[in-house]
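Sharing a structure here in structure tokens format.
A single protein chain has been omitted from the complex, and every remaining protein chain is retained in its original position.
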Amino acid sequence: MKKLINDPRAVVNESVEGFGIAHADLVIVHPEPLFITRRDAPVQGKVGLVSGGGSGHEPLHAGFVGRGMLDAAVPGAVFTSPTPDQIIPATAAVDGGAGVLHIVKNYTGDVLNFETAAEMAEADGISVRSVLVNDDVAVEDSLYTAGRRGVGGTVLVERIAGAAAERGDDLDAVTAIAQRVVDGVRSMGVALAACTVPHAGVPSFELAEDEIEIGIGIHGEPGRHRIAMEGADGITQRLLDPIVADLSLTSGDRTIVMVNGMGGTPASELYIVFRKVAQLLGDLGVSIDRSLVGNYITALEMQGASLTILRADDEMLDLWDAPVHTAALRWGA
Amino acid sequence: MKKLINDPRAVVNESVEGFGIAHADLVIVHPEPLFITRRDAPVQGKVGLVSGGGSGHEPLHAGFVGRGMLDAAVPGAVFTSPTPDQIIPATAAVDGGAGVLHIVKNYTGDVLNFETAAEMAEADGISVRSVLVNDDVAVEDSLYTAGRRGVGGTVLVERIAGAAAERGDDLDAVTAIAQRVVDGVRSMGVALAACTVPHAGVPSFELAEDEIEIGIGIHGEPGRHRIAMEGADGITQRLLDPIVADLSLTSGDRTIVMVNGMGGTPASELYIVFRKVAQLLGDLGVSIDRSLVGNYITALEMQGASLTILRADDEMLDLWDAPVHTAALRWGA
Amino acid sequence: MSVADATGPLDAAWAVRWMRGTAQVVSENRALLIDLDRAIGDADHGENLDRGFGAVLLKLDGDAPETPAAVLKLVAMTLMSTVGGAAGPLYGTAFLRAATSLGDTGVVDPSGVAGMIAAARDGIVARGKAEVGDKTMVDAWTPASEAAETAAQAGATAPEVLAAAANAAHAGAVATEPLIARKGRASYLGERSAGHQDPGAVSTALILQAAAEAAGGEVA
Partner (left out) sequence: MSVADATGPLDAAWAVRWMRGTAQVVSENRALLIDLDRAIGDADHGENLDRGFGAVLLKLDGDAPETPAAVLKLVAMTLMSTVGGAAGPLYGTAFLRAATSLGDTGVVDPSGVAGMIAAARDGIVARGKAEVGDKTMVDAWTPASEAAETAAQAGATAPEVLAAAANAAHAGAVATEPLIARKGRASYLGERSAGHQDPGAVSTALILQAAAEAAGGEVA
């Protein structure tokens, strides 16, 4: 294992410390227990947005703390959801009196820890709502799974709900639009090579030179199946088809599309994927109204990409365009 | 070799095509010969800024085309400087009557091709100046080398000269500030693992599990020397020391610092490096006035990082803060 | 004195020995648990528990609770705030419910042991909604609870009840190998989850083994 780290157990703390120094104009890092808030938190009268989860997905979540997006991010150990004793003070720190929305990716650990934290924050008199992101079409949402995973769609939920909170929507309204995004967003990922969790020290899985994993998540876990290596256009089709099917996208639909790198994929390759997505959606008569291409929700240095598509309406597009000023996403501010 | 590509020979064209679709609001892709201009080029009365070089360093240069930075980017094949027949029309396309500055990284190929292009554009009646970026302290600037390479400093030159052009500086003034940045900026890089050039199909060099290359450039070439793997803090010190020495940084100096990922390094690791840079510069009494942490000038999917430091003055900091709106760098606009 | 040799009544000191023993066995099996989780999960289970029980050790150094329940409650709170992931809340709940089941008793008797294990198991099921056969730690806790109940009713001593539970948990963990996961992140793998033991079931067996050893019980 070769990484630019010191001690595997210090990775999260040291990285967040560096992040806090680099973005001192935007955020405050609270070290013990660890969480990150926007510098001006709590914003009085504004619904607070808290997200979090295991580390290793940077820039998610800390990179999305700031105006028009999250009020707080709560990082756990690498690929391990944070604990209630982090989530509770983060929730309290961003409650400006209008309540707090927890944006939770659908993993057993995240759900249980946020659930506990929400209960205890409520007991402290804070109104807390939760929205569960479960956009990964690689996983069936059935009795035989823990439900679909939350992956790339999280970024879109955080942006759009963040904009709604910023314009002054109340807790119910922010929760409702967040849920609307969850309902309309789907993702699918592919890995060309695994990542190595620092404390594990060996790659999460082994792939032969001519194999790829389709339907991977963001935790270095193996995907749904392994196939022979293909060209980017073929792989893109494999990512797109199940999303189009699941969302029943048809001619005239408008979308926000994210082609996301898993951490070890050059931007040039992501644009090759985006090119094909644009072609294929164009063939279907589906328009791409906004897009993101880059590393937004990663799995350490994994080589691969994920595709996220949101069926967007006017309100979502307006909220998308509203000013956002975070370390990793910024426009209009 | 596993990459999200179709044909190794189509990588640049397909990637730039995708880039053009994703950022159609910002840029126009001219396909034959290939170059990229800002959508509103030529801006009348403004000095035009053209840069370019081999592909594989994304987001450099196309990702920096837009208001407050470059007017045109000219991408060559992967790691191969572009040809005059691309550079000449790009130069012509962005000449708003105030002349054009070529920002050239110091490589024999880039220098020769831009030189030829500048000569021919001048013959066509366009005023062209050139500035040569040569910030890599890993290479001695001596009779025994082709001079120092141009690496991370290029991003800072493009930003600051771009802001100067945007505020209306004339060609001499833009050239002068660009040269001032070149004179004050130095970089040093490290590789943990090599990249694979698509048309070569095998990694550019082989490193054992416990070896790293210090003093690498951005073309997958081996570095100045190979050392045993170390912790991030030790590596950071190795990157910083020669820069501090070369710039003679001392207490009271102000800087702009970039910790740049080579394409395959997680953001979390870059922040660990940045944390140490901040500590070490703090110990020296040198302040970090602005910073960038992320993938800005890469070598495909190379694992590693580079450190760039500019000794900044008031004017540079003001220009840094001026609005910029490109695919990869955006604020104030 | 090695923890495995310790005997005595199931008092607060036993509970402390149990937890120190767990910390040791988890640390020794950290790599194994990571590896099991790497195969069908996200490679953190061993790291998470090692961090959690390491924190438990520190807490026990600073604090000396006077009843078994007080020890287990301290453990529950510590795991809850240091482990994270799925295992943190699940084990946290398990130890909390176990503590509650013991009340303020000073020495746990055989039926108290059985009740404690049943409470832990029920807590996990209440939080995680897994059933037997879903390839989770429930597949270790459930047979452990049944074996403890049977042993207690058959008149076994408290250490013997713990040993029976530990052995059953171990067998339950081994039996998860062929199963297809239906809860937790292993479920995302579908059929590819078969062929590996569930990390949480294995760590459950380790924890119960430490309980029995701390009581001087014979574990096969």
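Labels for the chains are A, B and C, by order of writing; each one numbers its residues from 1.
Throughout what follows, contacts are C-beta pairs under 8 Å (C-beta built on N, C-alpha and C of every residue); 3 or more make two chains touch, one makes a residue touch a chain.
On a predicted model such as this, the values are computed, not experimentally measured, just so you know.
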Displayed chains contacting the withheld chain: B
Candidates B:Gly220, B:Pro266 or B:Gly294 - the one touching the absent chain: B:Gly220
Sole residue of B:Asn113, B:Ser127 or B:Ser268 that reaches the chain not shown, by the stated touch rule: B:Asn113
Listed residues B:Pro42, B:Pro59, B:Gly76 or B:Gly162, member touching the removed chain: B:Gly76
Absent-chain contact - pick from B:Arg167, B:His199, B:Arg238 or B:His325: B:His199
Touching residues on chain B - with respect to the absent chain: 9, 33, 54, 76-85, 107-109, 112-113, 115-116, 138-139, 143-146, 149, 197, 199-200, 202, 204-205, 217, 219-222, 224-225
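We take it that only the chains that are shown with their structure count from here on.
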Arrangement of touching chains [line / ring / star / complete / other]: line
Centroid distance [mean C-alpha coordinates] between chain C and chain A, Å: 33
CA centroid of chain A to CA centroid of chain B, Å: 29
